[in-house]
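Every protein chain of the complex appears in place save one, which is left out.
Up next is subunit A:
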Amino acid sequence: MTPRRRRLTILLLAALGLGTATALTLTAFQDNLVFFRSPADIAAEPPPPGRNFRLGGLVEQGSVERGTLDGRPNITFRVTDGAHTVRVQYSGVVPDLFREGQGVVTLGQIGPDGIFHAREVLARHDENYMPPEVADALRRSGHWNPASGDPPPAAGWNRLQPQRATGS
């Protein structure tokens, strides 16, 4: 085999491999990208049922109810970004730092009943940590300007008046 043909073979093989990798990446992206949505996003544009996405916000004060569902511990709570809330149902052990008033990110899908059925609930390892998605959702709903300090307590989130365009 001449060096020329050898190089051609290797180039073809490399192109084939790269092409396969690209095709795999694109098809996998199509099915598996998980978007982040805040409660306000869901209110504005209800996501298609059966599609996984991440929902984040603050756990609304006084909304956490624990019980059992089919013998498994079950927990329901509401996630708020100040403007809107979404009910979340989850059966599993919530993370150590899952608290009312703390930021939370959940992964799951919305059911026909309008309840978000979470497969995973993530809270971070640090008490003062605010997941960036949650902070962003709060900022977009006009309830918190990060420049003005820590987020306000979650107790009165739904009664707060959005303070748009102040301090920016």
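Following the convention adopted for this analysis, contacts are C-beta pairs under 8 Å (C-beta built on N, C-alpha and C of every residue); 3 or more make two chains touch, one makes a residue touch a chain; residues count from 1.
The rule is short, and it goes like this: contacts and distances are computed from a predicted model.
S.K.: Looking at what's absent rather than what's present, what does UniProt name the missing chain, "ABC transporter ATP-binding protein", "Glycosyl transferase family 8", "Heme lyase CcmF/NrfE family subunit" or "Phosphoribosylformylglycinamidine synthase subunit PurS"?
M.R.: "Heme lyase CcmF/NrfE family subunit"
S.K.: By the contact criterion defined above, which parts of subunit A meet the unshown chain? Give residue numbers in ascending order.
M.R.: Those residues of subunit A that touch the unshown chain are 1, 3, 6, 9-10, 13-14, 17-18, 20-21, 24-25, 27-29, 31-36, 54, 66, 68, 71-73, 91-94, 96-97, 107, 124-127, 129, 131-133, 136.
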